[in-house]
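With one protein chain withheld, the remaining protein chains of the complex are depicted in position.
Think of it as A, B and C in the order they're written, each chain with its own count starting at 1.
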Amino acid sequence: MNPTSHFAHSERGPLDKHEIAALVARDIPRGAYVNLGIGRPTLVADHLPADSGVVLHTENGMLNMGPAAKDGEIDPDLINAGKIPVTELPGAAYFHHADSFAMMRGGHLDVCVLGAFQVSAEGDLANWHTGAPDAIPAVGGAMDLAVGAKKVFVMMTLFTKTGAPKLVPRCTYPLTGLACVDRVYTDVAVFDITPRGVSVSRTFGITHEELAEQLQVPLLFART
Amino acid sequence: MNPTSHFAHSERGPLDKHEIAALVARDIPRGAYVNLGIGRPTLVADHLPADSGVVLHTENGMLNMGPAAKDGEIDPDLINAGKIPVTELPGAAYFHHADSFAMMRGGHLDVCVLGAFQVSAEGDLANWHTGAPDAIPAVGGAMDLAVGAKKVFVMMTLFTKTGAPKLVPRCTYPLTGLACVDRVYTDVAVFDITPRGVSVSRTFGITHEELAEQLQVPLLFART
Amino acid sequence: MTTQLCADADEAVAGIEDGSTVLVGGFGMAGMPVDLIDALIRQGARDLTVVSNNAGNGDTGLAALLAKGRVRKVICSFPRQADSWVFDGLYRAGRIELEVVPQGNLAERMRAAGAGIGAFYCPTGVGTPLAEGKETREIDGRTYVLEYPIKGDVALIGAQRADRMGNLVYRKTARNFGPVMATAATTVIAQVRDIVETGMIDPETVVTPSIYVDRVVREVPAA
Partner (left out) sequence: MTTQLCADADEAVAGIEDGSTVLVGGFGMAGMPVDLIDALIRQGARDLTVVSNNAGNGDTGLAALLAKGRVRKVICSFPRQADSWVFDGLYRAGRIELEVVPQGNLAERMRAAGAGIGAFYCPTGVGTPLAEGKETREIDGRTYVLEYPIKGDVALIGAQRADRMGNLVYRKTARNFGPVMATAATTVIAQVRDIVETGMIDPETVVTPSIYVDRVVREVPAA
């Protein structure tokens, strides 16, 4: 992993989703095998340098997935986990679902990037169920992704639309996985979940004091 | 399975190993998927009719194995479980060891034919270890084969060289598998291991009385 | 035993019994055995348990089978989708049972059924609502949930090509659940785009060996 041990602060305002994706992309090592979850994490692919050598995994049975298919390229037999038509790069490989999830569960992926409703200070992840009593439960591959990769990165806004923090002392939404998140990329800060606690490595348009005030989670700040 | 429910008796003497193999071959249904254990069971292949459609499995990762390779055909990458060079028939498939033993353990083979030191009245099998205290233990695929196939046939002489019966009330040799044998083909008789007991379906050059006298296992005789 | 080449999808699904557990391949439309599902609708078996990644989309295929009230229970990873209104309606009306299983556990539990594994300790889902009530065990400092096999009476799968013996190859991500389901059901029925002579598929490239395949039918090409 690229170290982000020194603290970086930017005076500009919160990042948009593309900027968060670019930040994640910069922290993905060259040649890494990576699964990008459905939704915002997919944007990370757009920010990987052409020569990064990063190999994308899609859990429906493929390594070295290429970009989304353009109009003339659509092949109904070639889709990603979000059921979007995609393309294949040289050196791709296909395999069945049990082999694909064995690859994940066995810890062979270097990085997995996921969205989240909530992440706890211990790295618990909640991203599959809002807890609404009338919601039909549907988990897909979320729990498998959460436990499998060597590093699990989360991409999310730090606050809900109503202003509630999503980095929390303890998740109130149903869990996806226990103590599985390594790093959280948000619009206003990047957090490392460490054995010593939650460490802030970067902020964007927010001060330490403001951040500490708005979260109920004790924060460590890397040295400036 | 071809029924052998009616009793057949032959006046001629004990069968040789080729004749036993021929007997087994006649009981293998058309189109069956079959694993022939190392040693005498391999002889069964020579007695399958050319149009039997029987597909041979070798546990080192192949279906539709052909006959042993002749001189000009030897390919070091194409061997059977006994490490003998073999050939490939049209419609063959290769797979790795975990898939091959999953196929066996999962009960997908129709018939497996094995040799034995001893078989018990309940169908326990002992065929991997003589129990000699100084023997180096070596099991190979014997235990996997014993538990996996839909039908397990044993091929053996009924008595050891010193005249001790090999069909016994309880195995004295270390077991390969519990209650796994369905039918025992020997030089002097064929036995079915049934929930009601050991049933004799054919004899060769031995009378019921002689057979019953020489075995310590209660025998049922099918109707003549 | 010898793989049966069927004249049409109706012949292929003949004999599926009421109360059967039916594994249905496909992820999205890729690998979805559309002809076989349509034939199963005509065939009439009811009180089915369907195991599939999703619980039907739109008004055709699995959704149509559900709409006819033929499915008692769905075991899947992701029932709720933008166009899963048939399932949603039945579920909210209490007219269908649902077991939600993480996608990898769904695959691995079928793999276990096919491989003769009695049960396995799996790290996925530990501490989540989907593991509630399940046995857990700590092994080497990590907690695992005990998961049991899912076995089918019938599997309906889609593949690219069969030879006459029943060996199958798939195409791209349409492979998905097909090879696993083929190992996990008593009767495996494959819909393929193409049937070739035995010997025309390279033995190194066979994905589902013929031993797993009971019936094959060529799919009806899209009009």
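As a working rule, a residue touches a chain if its C-beta (ideal position, glycine included) is under 8 Å from a C-beta of that chain, and two chains touch if they have at least 3 such contacts.
In this text the structure is predicted, and so the values were computed from the model without any measurement.
By the touch rule given at the top, the unshown chain touches A, B, C in the complete complex. Within the whole complex, the absent chain has one touching residue among A:13, A:31, A:49 or A:218, and that is A:31.
Within the set B:94, B:117 or B:204, the residue that contacts the chain not displayed is B:94.
Remark: the residues of subunit A touching the chain excluded from display are 29-33, 53, 55, 57, 62-64, 88, 90-95, 102-110, 147-148.
Residues of subunit C that touch the chain left out of view are 108, 112, 115-123, 137, 139-140, 142, 144, 148, 169-172, 202-205.
Seen across the whole complex, the unshown chain contacts subunit B at 58-62, 75-80, 83, 88, 94-98, 100-102, 104-105, 124, 129, 134-144, 147-148, 174-178.
Just so it is clear, only the chains that are shown with their structure count from here on.
Chains that count as touching both subunit A and subunit C, per the definition above, do not exist in this structure. The greatest centre-to-centre gap from subunit B, using C-alpha centroids, is found for A. Centre-to-centre, using mean CA coordinates, subunit A is 30 Å away from subunit C. Subunit C has its Cα centroid 35 Å from the Cα centroid of subunit B.
With centres taken as mean Cα positions, subunit B sits 55 Å from subunit A. Among the residues of subunit A, none is in touch with two or more other chains.
Taken residue by residue, subunit C touches two or more other chains at 111, whereas all remaining positions touch fewer.
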